[in-house]
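Here the complex is missing one protein chain, while the rest keep their positions.
Residue numbering begins at 1 within each chain, and the chains themselves are lettered A and B in the order written.
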Amino acid sequence: MEKDWLDHGITILVVILIFTVQMLITTFLVLFERKFVAWMQVRIGPNRAGPWGLFQTVADALKLMVKEIFVPRGADRTIYMLAPFLTVFPAFMAFAILPIGPSFEFVHGDKTHVVAIQGANLNVGILWLLAMSSVAVYGVMLAGWASGSKYSLLGSVRASAQVISYEAALSLSILPVLLWTGTLDLQEIVAAQSGWNWYAFGLLLIPFVSFFISGMAETNRLPFDLVEAESELVAGFHTEYGGARFMFFFLAEYINIMTISAVAVTLFLGGWNGPWVPVQADPAGWQVALGVLYFFLKTFVLLFLFIWIRATLPRMRYDQLMSFGWKILIPVNLVFLMVLAGLVVMQEVGAWPAGFFR
Amino acid sequence: MADESETKITFRRGAPVKPEKIKGLFTGLALTLRTMLSKNQVVQYPHEKEVPVPRARGVIGLNEDNCTACMLCARECPDWCIYIEGHKEKRPPRREGGKPRTVQILNRFDIDYGLCMYCGICVEVCPFDALHWSPEYEYSELKVANLLHDKERLGHWETTKPAQPGYEKGSEMKGAKK
Partner (left out) sequence: MSPTPPVLAAQARASAHLADARMAIELETPEMTLNIGPQHPSTHGVFRIVAEVDGEKLLKADPVLGYMHRGYEKLAEVRTYPQITTLVNRIDWLSGYCNEIPFILGVERLMGIEAPPRAQYIRTILSELARISTFLVFLGSYGIELGALTPFFHTMRDREKVLDLIEGVTGGRFHPNFNRVGGVKDDLPAGFIDATRQVMNTVEDICKDVETLLFGNDIFQQRTTGVGLIPLEKGLAYGMSGANIRASGCAVDVRRDEPYLVYDDLEFDVVMDDRCDSYARAWCRLQETLQSVRIVRQCLDRLPAGKIMAKVPRIIQVPPGEVYTRAENPLGELGYHIISRGGRIPYRVKVRTPSFSNVSVLPWLLKDVWMADVITILGSLYFILGDVDR
């Protein structure tokens, strides 16, 4: 089917929409985190800017943006200025491939147009995701190096080592899903989970947990936030950053958290699947809206889990983190992958009932 | 000091660490969730205020009529933050034909709250009961110099002096219930 101007227009519209929604949600995610953590810590949390402090993040962002751009002496100026963008762009890009709601069709003239609520429907979607999260390490590394501060340097060394080693665990916990569905296309992975066939509720629970844990490490969240361990490294790689550039790091961190949760939802929790949202048939408008709602609801639950864990656990040590990644997560994933591969083969030759364990 | 025989030396040795593995994580999570759902006790300061205890050492009030400018407080203050100036005046005698009285008139009584350590020694040493503590605490200033309170301001603090609730049972202080 040839794509005409309308198709391209729709794509641009969807991309703008997703970008806006993403920014909006990230803004409120910061607020939610501060609120929830505050409640768990017998505090109230931000409540001055707007009702219930709704505009606190907006106020913070405005404040950070109007601050002076400051480059410390001894910093590598170009890289120092560039690094935040290297972190924030991949964060945005990674989110683009996630299918947020069911696709629907509409007829304009004599043509039927398909609207996918997704930034870009790549047939190698999941690889794009991994690639983007790897690129994001560069931003952190360069930021720490270019700052010309020892604390930043230590933070960025920790960051790169941590992210690279947990990248392996992350990819290994995605692989079982790909093996089970036989595709890299996220739309198809979601479709395969229709009718309560959510992977996290079956045999793939182990990769789900492992994905979640390595996701926490990948985004430098609390039990694994050695990168910005404030009691040891002051603020890690962004010690020397302030103003708008600090905001970009902050933004990237939260977008990453959201992306990881959204990917977990897509891969393991059925994406936008849920009651009254059909997969194959042409859905009605309200069904599409419901699908989008389901998607964000599930993401929100995972985000809450992130926040909850952050408010509870102490931080791990560098060597413990590494040995946990390499000696527990990766072997468990590898063994599970082999077992699953065996199961898939057995199913194909008929030695294992096809519907068993989904 | 007790005899060897009397001393009941008891020890508590550390129990070996129980590696609780996953369980410890979940009990912690349950606790934070419980805290989140329970009622918050935060007092949001400018809008609601905690009432300080009556004995709180917030600010010192001066009862000017009682003060005789004897300088005891200024001398006993550990960091010398009280400034007193006075002069003597002759007053007519109380009885006809008596000697004229000499009275101390207080010209200046300043306390520099930028220096004050809030130890309360001045209140205690005052032989004429001229100084009192008040639990008021809202007198921060933008300029350090304004923390020097003169006798009018200190006189105002005197009016905020609270009533004391009395003593716990068994006390033999003045005013304690027997």
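What we mean here is this: contacts are C-beta pairs under 8 Å (C-beta built on N, C-alpha and C of every residue); 3 or more make two chains touch, one makes a residue touch a chain.
The structure presented is a predicted model; accordingly, all values stated were derived computationally and were not measured.
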item	value
Partners of the unshown chain among those that are drawn	A, B
Per the touch definition above, residue among A:A159, A:V190 or A:L226 touching the missing chain	A:L226
Which of B:M71, B:I105 or B:C119 contacts the chain that the document leaves out	B:C119
In chain A, positions touching the absent partner	37, 40-43, 150-151, 154, 157-158, 222-223, 225-226, 229-234, 311-320
Positions on chain B where the hidden chain makes contact	1-2, 7-14, 17-25, 27-28, 31-32, 35, 41, 52-57, 76, 78, 117-121, 124, 133, 164-173, 176
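As a working rule, only the chains that are shown with their structure count from here on.
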item	value
Of chain A, residues touching chain B in the complex	36, 39-44, 47, 308-309, 311-313
Parts of chain B lying in touch with chain A, wherever the complex brings them together	25, 28-29, 31-33, 35-36, 40-42, 44
